[in-house]
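Missing here: one protein chain of the complex. Every other protein chain is in place.
Labels A, B and C are assigned to the chains in the order they are written; within every chain, residues are numbered from 1.
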Amino acid sequence: MGLRCGTFRENYAQDMAIFRTRLHWGVLFAFLIFLFTCPLFFSDRILTVMTMIGIAIISVHGLNILTGYCGQISIGHVGFMAVGAYTSAILTAKLGWSFWPALPCAGLVAGIAGLIFGLPSLKIKGFYLIMATIAAHFIIIWLILQLYNVTGGPDGLAVLKPKIGSFALNSKASYFYLVMAIACLATSLAINIVRTRAGRAFVAIRDNDLAAEVMGINLWSYKLQAFFIGCVYAGVAGALLVHYYGFASVDQFPFMDSVWYLGMLIVGGMGSTAGAIFGAVSLKLLDELVTIVGPVLSKIVAAQAAASLALITRGLVIILFLIFEPRGLGHRWGMIKAYFRLWPFSHEE
Amino acid sequence: METDRPVKLWIDNLLLSFGGVSALIDVSMNIRDNEILAIIGPNGAGKTALLNCINGFYKPQKGEIYYDGQRITRMRPDKLAKLGIARTFQNIELYAGLSTQDNIMAARHVLMRQNFVTGALFFGWAQKEEIEHRQTVEEIIDLLEIAPIRKKIVGLLPYGMRKRVELARALALEPKILLLDEPMAGMNLEEKEDITRFIIDVFEGQGATYPNTPVLRDGISCIILVEHDMGVVMDIADRIVVLDFGRKIAEGTPAEISTNPEVISAYLGKEK
Amino acid sequence: MTFFLQLVVTGFALGMVYALVAIGLVIILKCSNVFNIAQGHFVLIGGYLGYTFLVLFGLPIWATLVMAVVVAIIMGLLIERLTLRPLVGQPELAVIMMTIALATVLEGLATLIWGGEYKTYHGVLPTVTLKLGEISVPPESLIGLIVSIAAVTILMLLFRYTKIGLAMRATAEDLQVVQSVGIRATTVYAASWVIACVVGVIGGILLGGVSGVMIPLAEIGLKAFAVVLLGGVNSIGGAIVAGIILGMLENVAAGYLDPLLPRGGLAQVFPFIVMIIVLFFKPYGLFGLVRIERI
Partner (left out) sequence: MAKSKLALAALVITILVASSLFPASANAAKTLYIGGTMSLTGPYAEDTAAVLAAYEDYAKYVNETKRMAPWRNEKFPANITLEVLWRDDELKAAKALTIYEELKAKGMLLYRISGTPVALALKDRLNEDGFGAPSMGGGPYLITPPGTIFTYYPIWTDDLAAIADWFIGQWKGTRKPRVAYLTNDSGGGRSIEVPEMGAYLKKLGYEFVGSQIVPLVPTTPPTTQLMWLKENKVDLALGVMINAGAQPTIKEAVRLGMGPHLDYKITFGMTASSPLPVFAPAMGEVGNGFVVAGSFPPLDDISIPGIKFCNELQKKYHPSKWVGHIQYVAGMLEAMTQVEALRLALQKMPFEKLTPRQVLEDGFYKIRNLDTGDLSATPLTYGPGKIEGVDAVRVDQLQKGKIIKLGVWPCRHIYKR
């Protein structure tokens, strides 16, 4: 972590701080003020896009801890989102709970599901683990359909919007606030997790699991912790998603979305909290872009060909990132920051 | 001179094989308190395999290992690390994506208490603990003279520096027993001299120079050193064990070993 | 009893199809250590190629196979050169993500070229209906069996008698050895992708003749993963045996257990349940080798 020229640290707490200079704090506050005044000057459409991005960010943070930091590749993330979504849906719609206790429960249950499907991770790694997570997705969805009496099976469940007292978060703006508040909280918790003991253990496992074990890290415990944390995030994101839709249904959790969450990690940069945010924002915006461009293109080519270009574009973006910017946007961002920080004189430590 | 010091690590009749190929055959030895034991032998003699058995990475088929009277055979490596056995590796096994400082911090793992919940909340308890351990880490960084690379990602460091970071990481565990697997392989003379100095400094302890870090203050109980450079071995080892094809063929002081005919034949080939 | 036997026979047929897809996966895994998520999409492209050559161009089946193989070879070479080679030396996740991106692009291309439509060529492929007593043997099991045996024989010959084949076998053992005797690793990689494409495309033509072609056909790749896991990632023979075992198990389990479950649909998820069980108890498969970790 570098600092602008002429700034010095005088104790370890300062050295560890994320926001050190006045400029840092200023930028942070300006950003937060901007974020929380968005509903004043943006339309419902932009708020919807931002809300969806916010939910994606929460989910990608979880995947980032599990895959980006701990190196346990998961292509079943959406399955765990479904667990959280259905937990919250059942607790609120069937048992009449309020949304607020249901949300942490959703995270918790998804985390426990993560623990179960993370169990094989002790013995296996690489594509074996990928298989386990793919299997997790399909088994979870199948189980949801089987448990017809609780989950509504294929019919799904109607879910109510969260309420504060008697005020329902019905409007786009109020839900936007809810999601953004949770996204900010999730981000700060994620930053703290990855810079402390557990986070270092995760990276140790990712970079060199054998050495990590010899150096006193209990692989089993920490791999499972990574699964737990990652899936708690997924569960919370899933719950927020269905409460936003107002309906829970297995169709809302298609397998391919897991792949796109991984794609967001790649584009943003693995193992970087900022990267998770960059990835979620840029791929979601790209998605919006290709959707809008489709009908425009259809004036030249057939409508369906135009629509299929969306798929190709998204695939190509990932391919190009993998080849030309394998460390993702987060890394590029770091370099830009470093450039301005060192200007005009280099002061490095 | 040997008998007056208590045995720290007792290896008893160890047998290790991989699908019929034996890596260690009936190896027994003692490592005593306050000594540097060197294990030498030709390539493939089973030196690294022995270290791997000691820190639990390989599970020997037969035989036992005792540490301070406690049986530690086939224990999980992370538990052994908690007991105070640390090591470095032949082919540097650092966490390539972390900075030097974080690599060393990661080894403080066993000495820290926070979990992911307190870590996530950070401010307060976790922050205090982080700062305490940062202090120790800085002392280790200071002793090993790696301050300039404190914030560098270790994957990008030159070879010699990475070897040093690995030693620092092993020290951060505050071990009682330190296993060093070829710490000087591939180094030039100057680097070797540096590392030799560090090993001796660490072994003997620095007393009041680093009052806050027990391992630096008091030194390490015993070091097991696997090394090819005979000059270094002869200089710093109190005792030497020679392995050949998985068997122990000799044991003794440097002076005894240098004149042992079996050792010479193992190294130079049998002349019959 | 007839019910049971019919389930077993059909399961065998299903297993042969799984095996055919799994062979492609195993070859790439063996030779370049890449887990190819896009293998199912090769099958998809194969199905559409079958439709194009058989129905649109009206070619006979042998000409279709030749043309499709030519396309598959070009496809394999392009994929390896353009997407995988730049990633040599990158971490595993990057490579896997690349195959996922590849799958997306292939799916997009299929939609672009063939409109993502459901295409069939019923009755173009020879439909052999064998009857053993009351049990009818599905044609795809025969075709699958023949093609799998043919594919395996050709691959065996290739591995045994050609230089590139020997190199591919050696690459699986030790890349450096191969490089040191003057065979470029990239040649081996390219060859493995070409073979995987060819096997996948042939499988696609056969499957298309049975159930038609549509984008979700690519999902067969997911089930093939289970086969590979069960058989062990580096054993072609294992893939075939595991394919058959899994196909039969799936059918029998679905046939008997589905009515007991509140909502059925076990066949869809069964390979994944097997996968999880295998991962728990025998993570390196029935025929896979346990790797010794070195430090």
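Annotations for the structure displayed:
To be clear about the criterion, a residue touches a chain if its C-beta (ideal position, glycine included) is under 8 Å from a C-beta of that chain, and two chains touch if they have at least 3 such contacts.
Owing to the predicted nature of the structure, the values given are computational and were not obtained by experimental measurement.
Within the full complex, the chain left out of the display contacts the shown chains A, C. Here the missing chain is touched by one residue of A:Met52, A:Ile73 or A:Ile319, and it is A:Met52. Considering the complete assembly, chain A touches the hidden chain via residues 43-46, 48-49, 52, 145, 153-156, 170, 172, 241, 244-247, 249-252, 254, 257, 285-289, 291-295, 302-304, 306-308, 310-311. Not every partner is drawn; the one left out touches chain C at residues 3, 6-7, 10, 13-14, 17, 108, 111, 115-118, 120, 122-123, 127, 129, 136, 138-140, 207, 210-212, 214-217, 219-220, 223, 251, 254-255, 258-259, 263-265, 267-268.
Everything that follows uses one rule, which is that only the chains that are shown with their structure count from here on.
Averaging the CA coordinates per chain and comparing them to the mean over all protein CA atoms picks out A as nearest. Here the CA centre of chain A is 40 Å from the CA centre of chain B.
For this pair, chain A with chain C, the centres built from the Cα atoms lie 32 Å apart.
Residue numbers of chain A whose C-beta contacts span two or more other chains: 210-211, 214. Listed for chain B are residues 57, 89, 93, each touching two or more other chains. Looking at the complex, you find that chain A touches chain C at residues 67, 71, 73, 117, 119-120, 123-124, 126-128, 130-132, 134-136, 138-139, 142, 145-148, 153, 210-211, 214, 259, 262-263, 266, 270, 302, 304-305, 307-316, 318-319, 322-323, 326.
Contacts from chain A toward chain B in the complex involve residues 1-2, 11-13, 15-16, 189-190, 192-193, 195-201, 203-204, 206-208, 210-219, 225, 229, 271, 349.
Only residues 55-57, 76-78, 81-82, 86-87, 89, 93-98, 102, 105-107, 109-110, 112, 114-116, 119-122, 126-127, 130-131, 134-135, 138, 150-151, 169-170, 173 of chain B touch chain A when the two sit together in their complex.
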